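Of the protein chains in this complex, all but one are displayed in their positions.
First chain written, first letter: the chains are A and B, and each begins at residue 1.
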Amino acid sequence: MLNYILKRLVYMIPTLIGMSIISFAIIQLPPGDYLTSLLSTLADGGSPIDPATVERLRSQYGLDQPVWIQYGKWMLGILTRGDFGFSFEWNQPVSEVIWSRMGSTLAISFAALLLVWAVSLPIGIYSAVRRNSIGDHVFTFFGFIGLAVPNFILALTLMYVSFRVFGQSVGGLFSPEYVDAPWSPAKLWDLILHLWIPILVIGMSGTASMIRILRANLTDELSKPYVTTARAKGLPEYKVIVKYPVRIALNPFVSAIGWVLPELVSGVTITAIVLNLPTAGPLLLRALVAQDMYLAGSFILLLSVLTLIGMLVSDILLALLDPRIRYN
Amino acid sequence: MEKPVLSVENLNLDFHLRTHILHAVRDVSFDLHRGRTLALVGESGSGKSVTARSLMRIVDKPGVMVGGRIILRTQGREVDLAQLASNSPEVRAVRGARIGLIFQEPMSSLSPVHTIGSQIDEVVRLHSKIDKRAARARTVELLGQVEIPDPAEMADRYTFEFSGGMRQRAMIAMALAVNPDILIADEPTTALDVTTQAEILDLIKRLQTERGMAMLLITHDMGVVAEVADDVAVMRFGRIVETGTVDEIFHAPKHAYTQRLLASTLKLEQPADARAEAVITPQPLLTVKGLTKVYGGAKGFLGTKKFALKAVDDVSLVLHAGENLGVVGESGSGKTTLGRLILRIVEPTEGQVLYRQKDGKEIDVTALSKSELRKFHADVRLIFQDPFASLNPRMTIRQIIGDPLVVEGKLSARQIEEKTAELLRLVGLSPDVMERYPHAFSGGQRQRIGIARALALDPRIIIADEATSALDVSIRSQILDLLLEIQSHLDLSFIFISHDISVVRYFCDRVAVMHRGKLVEIGPAEKICTTPDEDYTRALISAVPNPDPRNKRMLHRTRLASLSTSTVC
Partner (left out) sequence: MTLTPALDAKLAEDGPAISGLKPGMDPISDAAAGQWTLIWRKFLNQKVALFCGGVILVLYLIGAFAEFLAPGLPDTSRAQYTYAPPQSIGLFTPDGQFQLHVKGYTVAIDKAALRRTFVVDENIIVPVGLFVEGPTYKFWGMFEANRHLIGPLDPTQTMYLLGADRLGRDLLSRLIYGTRISMSIGLIGVCMSLFLGVVLGSISGYFGGWIDTVIQRVIEVVSAMPTIPLWLGLAAAIPLTWSPIHVYFVITIIVSLLGWTGLAREVRGRFFSLRNEDFVTAAKLDGSSERRVIFRHILPSLTSHILAVTTLAVPSMIIAETSLSFLGVGLKAPVVSWGVLLQDAQNIRSISTAPWLLIWPSLAVVIAVLSFNFFGDGLRDAADPYET
């Protein structure tokens, strides 16, 4: 088991390197280097430019050196000092800005993942077992809608509906009066009132695809001989299904995190922009529009790492569930 | 005579399929008596398996029971199972408790993610209200009864840690857990090697007599029937065509189908009459020298040394012109790999394959370039085991048989068509079927098409890899006769790879026996099949069931110490 986890960890390293290269490439994409943008911004603002600072930054990020050295310096900075570069828009090191935003991104993604599981598991089982029943068709239809409506449209629609029906504005995580208030049950309730829309929006398409996966896998498993064996034992039908095929169809269900998670993180990004949530999304968009590239690149890198960690967790869960993986 | 423990009366079952309704079981009636074994015999599609399942009311969709009675007489009560809902508590109380079931494929019939012990505990606890610990004690006792070594420890292992034979033993333990009155064994040994088959049949038979159970044995193998059954019912296309005691069926069959089935089986118990004497030439056609294939063994990830497997270990043999050489062995013996190594579908690790061309020049196949290899493949052809997988479903029969000719590029389109028609006639099919697709043909017909394709390039050697094992016994002998007939007017040699000793005996001049990658023994077919020199061969031969109930072979078989205790893999 430990050996297996270790293997997965080692296997992650090239993927991590790949992700960091892509993130760095995005930093490098806009014309002109980061310092020219910084200088022009500062000049626009009329702030005095200290040539010494410019020189220090230039050598710190290796801007006068070949690209791969710049990449090396960036990575070295991250790995040794936790230094992701400098955000000229915020006039702060990126690391100062980024962590709180990543925290809320993680929290919302995780909540959405729990919702995906909690909803798709029973529905998936129902749909597979009662294949082609009316309930199955209804769920399948809603599943398709869930897949077809892009996150941001769903967010806008729910925003409009909630505005119309409840007369409530749903942007942000708190109503204005609670933003700076200390934590209290009322504030928590306010948070929950604000949070259900983003979590629903983010979880929707993931739930739909998980239902489809579970339904397909479970349908396959239901026709396997071991199900007949379980029936031949005299087990009641629900026990036959829950103990055997469902248990085995859970494996692909768990390992599907691997690609549901990137989707969720993706969804958090765009939903947060629409609903103005304090996660990485709005900041990333702003950074990109302003070409604050170290901030943007760092966000992209960290969001990718987040999904990678999620995949590792799913691998470990899978090994716990499936002895065949554990023992090989 | 005591009343039968189970009576089936006029059972009818339909399957509603996409294009038609299949009447899979029609007016089937039979009785099961305590302490006796009824064998339900039939070829594939005869409806025997569905019949067995309907006794437990576990027929899968789209099967529907449309009539009949299934009377179960146990514990002093009579119940008609056919009248009950398939999921009613009454039926569930019968399943596993009054009727136990063993399947063909023990690997897929057991859950891969639960330990063997927990799967048996479950059935024990379900039908007798005892606690966990007592159930486990019972499980361990059962595993001991089915001769699983170290049962307490093995109970905590998973299915994939058991060997095939061990899995089937576990399955038997599960079926017998609650002392059922009836045991249904659905092709219980078909997926197993002959030596394992003999052990499992022994075990089932012994447990049945000890417990006085009634047994319903489903099988296609007349040999197994003769060894195990007391009564026989022969099924064909959903009907029982004949019933009788095993002696009546084997020695005085009344129905023409039974007679034909027996004839095809018995025919394979001796060498074919049609076989021409092979001329042993001083210069062999094909020489295999020290052929070896090692899988794995390279340094693995994280520097761990990976497990190396010698699939074929230093095999040397020769094939003469006009000769039929059989290669027999159990699964994992390396016989299929050997065939593929000769053709270089799999690259050998070591060794040589020398082939004497038409011009008399001997070439080393292992050193051929790609284009030379292509020429070699025109002379040496392969017939596959699975007639369904080996024909491209998207091509017509004309395209499939003509493909090697098209690639060869020597003939015009018209000539290719003529040759294809001729080949079809040669394998006993009408040239009219040329525009059809493989899905329109039965397994035997498809195998004929595969043979026609192999013959298209006028080969000199044909390697037949389990070419008849996917076929029913009557079709099997037809195909073998077809191959012999073709051989009689074409200049052909065969390497016939098979796990089925009777087929090899019927077809081959010489036989090579393989075991765990090594060549154990090679010699004339008659000698290998009657008086072999090696212990392994003797054990193998004597484990083959004999289709004669008056002369049961398996009971007096030679056992190898190393074989009878199958080990955990």
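Going forward, a contact is a pair of C-beta atoms (placed from the backbone, for glycine too) under 8 Å apart; a residue touches a chain by one contact, two chains touch by 3 or more.
These numbers come from a predicted model, not from an experiment.
A.B. asks: Which of A:V54, A:M75, A:L193 or A:L288 sits in contact with the chain that's absent?
C.D. replies: A:L288
A.B. asks: If the hidden chain were put back, which of B:F250, B:F384 or B:F496 would touch it?
C.D. replies: The missing chain is touched by B:F384.
A.B. asks: One chain is left out of this view; which of A:P31, A:P51 or A:P66 touches it in the full complex?
C.D. replies: Final answer for the missing-chain contact: A:P31.
A.B. asks: Of the listed residues B:G212, B:P393 or B:P524, which contacts the missing chain in the full complex?
C.D. replies: B:P393
A.B. asks: Can you work out which residue in A:Y126, A:Y178, A:F253 or A:F299 touches the chain that's missing from view?
C.D. replies: In the complete complex, the chain left out is touched by residue A:F299.
A.B. asks: Can you name the residues of chain A that touch the chain not displayed here?
C.D. replies: On the chain A side, contact with the omitted chain comes from 14-15, 18-19, 22-23, 26, 29-31, 144-145, 147-153, 156-157, 159-160, 163-164, 169, 171, 258-259, 262-263, 265-267, 269-270, 273-274, 280, 284-285, 288-289, 291, 296-297, 299-300, 303-304, 307-308, 311.
A.B. asks: Extract the touching residues of chain B with respect to the undisplayed chain.
C.D. replies: Within chain B, the residues that touch the unshown chain are 16, 19-24, 26, 45, 47, 236-239, 241, 253-257, 259, 343, 345, 374, 377-378, 381-382, 384, 386, 389-394, 396, 403-404, 407-408, 435-437, 439-440, 450, 453, 457.
Please note the rule applied: only the chains that are shown with their structure count from here on.
A.B. asks: Averaging only over C-alpha atoms, locate the centres of chain A and chain B and give their separation in whole Å.
C.D. replies: 51
A.B. asks: Considering only the defined contacts, which chain A positions touch chain B in the complex?
C.D. replies: 3, 6-7, 10, 223-226, 228-237, 243-244, 247-248, 251, 321-324, 327
A.B. asks: Applying the document's contact rule, which stretches of chain B touch chain A when the two form their complex?
C.D. replies: So the residues of chain B touching chain A come out as 53, 56, 58, 60, 87, 92-97, 100-101, 103, 105, 108-114, 122-123, 126-127, 158, 160-161, 171, 174, 301-302.
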